[in-house]
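My questions will all concern the structure given below.
Removed from the display is one protein chain of the complex; every other protein chain stays in position.
Let's turn to chain A:
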Amino acid sequence: MIAETGLAALWLAAALCGLQLVFGVMALRSDDSGVATAIRPVAVVQGILTALAFAMLIWLFLRTDLSVELVAANSHSAKPWLYKFAGTWGNHEGSMLLWVAILAASGSLVAIFERRLKEKTLIATLAAQSAIGLGFYAFLLFASNPFARLSPAATEGRGLNPLLQDPGLAFHPPTLYFGYVGISIAFSFAVGALITRDVGPVFARAMRPWILASWIFLTLGIAAGSYWAYYELGWGGWWFWDPVENASLMPWLAATALLHSVTVLATRDALRAWTIMLAVVAFSMSMVGTFLVRSGVLTSVHAFAVDPRRGTFILALLILYIGGALALYALRVGTVREGSRFEFMSREGALVVNNVLLSAILGIVLIGTLYPLGVEAVTGEQLSVGPPYFNATAGPLALLLVAAMAVGPLLRWRRDEWRNVLGRISLPALISSLALFALVMFASPIGILPMLGLILAAGVGAASLAPLWKRNLRRTPLFTYGMVIAHLGIAVSMAGMAFESAFSEEVLVAVRPGDTHQVGPYTVTFDSTRPVAGPNWTAVEAGLTVRRGEGEPSSLAPQARMFSSPQTETSEAAIRTAWNGQLYTVLGNGDGSGRWQLRLWWKPFVTLIWFGGILIAFGGLLSLVGRVRRERKSMERESWA
């Protein structure tokens, strides 16, 4: 009955979604206030029903109900409960249900909390959100039903890919999806505003918190995914320019650009048409990402389904929504009044630079990601585009962007003078020069990208704090702190990336018990191997004694694991984190005569990469709270007036 309840809830939610669209169109065509007031509750109930359907699926997975096809294909009774729970979205159907549940939840949240937007625009927004919803409900119900029964029931499940059996599965996908799908709100706002021709500062202020919220989740989701890949794959890398990583990066780039352009729109009533365009692009990137990851055109640990029908279905939805939104944009953008104009040497001018660079990087990543698919479709030739391409093209632009980020926040709105700017930027510039001097004098020669990265990170770190200089810190608004911390996070993260690429040390050896090797500040001694067992795996575990300089020795135990269902081997890296970096150890294969392969890395300051990511998200959170509080205050003032 659990599966049937879930399926019924899903069908009901789909029906309500259709109703929401009909109500929306009716309310926009006439001034029927009855229909207009009904649309909010419909959106809320729809959200509750999909949440119910999703809860039912979780329940099925927790019980390992093997009469459900999806559970039998992807779960196993011997799995620890955390992976039964998180395994709900560790497969195609479950992850699509999560996608739809978040889409519906986003619509509900808008229906409940959005009070700032004009009523008509809100109705158009909810109608647009339901139009997206309908397509994805259809995809779930007709092409990816998670609740399909299996008759007769299986006697045991086939298990979950061991690479996914990690606490990361409980955190990374839902966080990323909240960001990915949450940005649909910006899309719906943009469509709504195009329909009612209501593009202006009030609209921008209403849209901003929603963009911020999904952007925070997106940032956290990407950082979490990066760290997970880093420790789980045992390759010691934190970003591979893999198409699925790019699929999450592209919406982030677009959302980051949108976040900045919407600020220009809210503060100076400029960049109207551009902001709308970016909102459309941001969610389009989410859908492109969903297509890349979920259609089976790519093979990766993320691609569960290899069913061409599904790929075609998502592609059709993608073309329908992106094409529809762009057509609406083309029809209506002429009627969006010209925004205010501005000087280049101003905060808004700098934000235009930010947007241009982010868009260029987005274009480069998009081309590099789609190019192999295009070539294969046209010529049948298979090729791959990897780090050499992305580093060479996106890398320099990203550095330029970060340099612009140092200057932008120091500029005044409307108009500023070169001389004043030079004065404000002199201290960060000095710090960058010192970093350059230190690197040239004291460090071994390093590549040009990491070198520029380190120099910039030093200056930008200082510059990002500069907006607080000589200000009354208690009266500085929360969102200014948010900006400062987010920008500082970029500098911190970039410092981590540059340190790691420039100064990592790697040792790859075959060792016998008693052998000692030096990597970074650590000496690592290989003591022994022993067999260990977990709930659904057995492993060979290496006993390593690690010692930093003359410090106390301690032990690390990397494992080579063998999972029973499905039969797979994985390597579990053992990592020692110090204040200035990580020692990363991986156990390889044995040769049967007592010799084992051992891979050791010393990665200085690598943790800054993810710490920076957390800072960026925290800055976003402060901004969000600050903005919402200020909006609420100004609404209170208006209602008193």
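Please note the rule applied: a residue touches a chain if its C-beta (ideal position, glycine included) is under 8 Å from a C-beta of that chain, and two chains touch if they have at least 3 such contacts; residues count from 1.
Note that in this section contacts and distances are computed from a predicted model.
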Among "Cytochrome c-type biogenesis protein CcmE", "NADH dehydrogenase", "ABC transporter substrate-binding protein" or "Iron complex transport system permease protein", UniProt-listed name of the chain not shown: "Cytochrome c-type biogenesis protein CcmE"
Which residue of A:T5, A:S67, A:T267 or A:S359 touches the chain not shown here: A:S359
Sole residue of A:D31, A:E338, A:E552 or A:E638 that reaches the chain not shown, by the stated touch rule: A:E338
Absent-chain contact - pick from A:G368, A:G613 or A:G626: A:G368
Residue in contact with the excluded chain [from A:A510, A:I614 or A:V628]: A:A510
Those residues of chain A which, in the complete complex, touch the missing chain: 161-163, 234, 271, 274, 298-299, 301, 338, 341-342, 352, 356-357, 359-361, 363-364, 367-368, 371-372, 381-386, 388-389, 392-393, 397, 508-510, 566-571, 586, 588-589, 591, 595, 597, 599
